[in-house]
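Every protein chain of the complex appears in place save one, which is left out.
Take a look at chain A:
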């Protein structure tokens, strides 16, 4: 049982070939590109969703921040679709790997910070000291603000990894418990099964919410720095 529990998080290889690249690129097939003015149902639905999300997400930015629209939209689509595909049985979710989430979080966060330092150097440095702090506290507060700045990409990556991994692990465990209990007490197994159904509904929500939170935080860091 111990080996099985974490086996689904191992990097998938088939006969020695790393097919994880194929699995990471798979969601791109599900988003065809629109060619015409009036497209088929799938593309029209996706266009409507993307327009809804982008209007809501880019409303707080000024002109400079809105140049990041493509990046933020593709980010939320990628994380959302990858998380949702991970809820299919037996599938591998790339966002459970800390390496991939760090690879997404660190460049995006660094991009926002460097943009801030390049264009509004004084304002970016001013972020390190909140307004109205007493003079003796200033050195300590600058250190704390620096630490909190550098923790932002780590928090982004670890938040996504931990949420998705924990959800998948819980589903494995509760599903295994349901199976094991079925032969002993059917009624308790039924309760566990209802818990599993509720957990699955939660996981669908978490998949989308995590994508949203990731993108929202990146956009907030961007807003601070443009």
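Here is the rule we go by: a contact is a pair of C-beta atoms (placed from the backbone, for glycine too) under 8 Å apart; a residue touches a chain by one contact, two chains touch by 3 or more; residues count from 1.
Here is the rule we use: contacts and distances are computed from a predicted model.
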| item | value |
| --- | --- |
| UniProt protein name of the chain not shown, from "Auxin signaling F-box 3", "COMM domain containing 2", "ATP synthase F(0) complex subunit f, mitochondrial" or "ER membrane protein complex subunit 4" | "ATP synthase F(0) complex subunit f, mitochondrial" |
| Which of A:32, A:103 or A:130 contacts the chain that the document leaves out | A:32 |
| Missing-chain contacts mapped onto chain A | 4, 7-8, 12, 14, 19, 26, 29-30, 32, 40-42, 85, 88-92 |
